[in-house]
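I am attaching a structure below and will ask some questions about it afterwards.
Here the complex is missing a single protein chain, while all its other protein chains stay put.
For chain A:
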Amino acid sequence: MGREVSESCVDGVVMEMVAAYCGRFYAAKPELAAGRIEAIGFQVGHQLSERYTMERPRFTDHLEAIKFICKDFWSELFKKQIDNLKTNHRGTFVLQDNHFRWLTRVSLDPAVENTDATENDSGSLGDSAAQTTSMLLYFPCGLIRGALTNLGIPCAVSADMSNLPACSFVVRIKT
């Protein structure tokens, strides 16, 4: 698949932002760094949702807004739609992306993974690698939360990644 320069730039900016907040500004407090990155995502999502909903009629219910996120919003951002949407019909939605663009260039260092598997003592090393990767997901979480909040749906969004390029976002709507 073709890859545009601007896309690589966005990748670079996201990674550098995460690195800057985690490694320099709030090196000692990862929760604070996560909060800050999420807040940036929130603002961006807030603004983008205003722009991308400009030409469409108002949404009648939550599902319609979530579908908008899955289809149009995601297409605008990542040139693809969310692959799978699940819901319990009680305010929880799971948005699964099997090939999340911002994670396609991320890989865990195999050396770290191997030591992690063999030696239990260095488990913290593997943890920190996973933590670094999960830091990358606070920004998209904020994007989703910002967009939905602007559409009048207050919610909490968390991300989960099991095997790397795939990840899922869990949206819990606050009632």
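The rule we apply is simple: a residue touches a chain if its C-beta (ideal position, glycine included) is under 8 Å from a C-beta of that chain, and two chains touch if they have at least 3 such contacts; residues count from 1.
The criterion applied here is as follows: contacts and distances are computed from a predicted model.
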{"item": "Complex member absent from the view - protein name from UniProt, among \"pantothenate kinase\", \"Trafficking protein particle complex subunit 2-like protein\", \"HTH TFE/IIEalpha-type domain-containing protein\" or \"Maspardin\"", "value": "\"Trafficking protein particle complex subunit 2-like protein\""}
{"item": "Selected from A:His46, A:His62 or A:Arg101 as touching the chain missing from the view", "value": "A:His46"}
{"item": "Hidden partner interface residues of chain A, rising order", "value": "43, 46-47, 49-51, 53-54, 56-60, 150-152"}
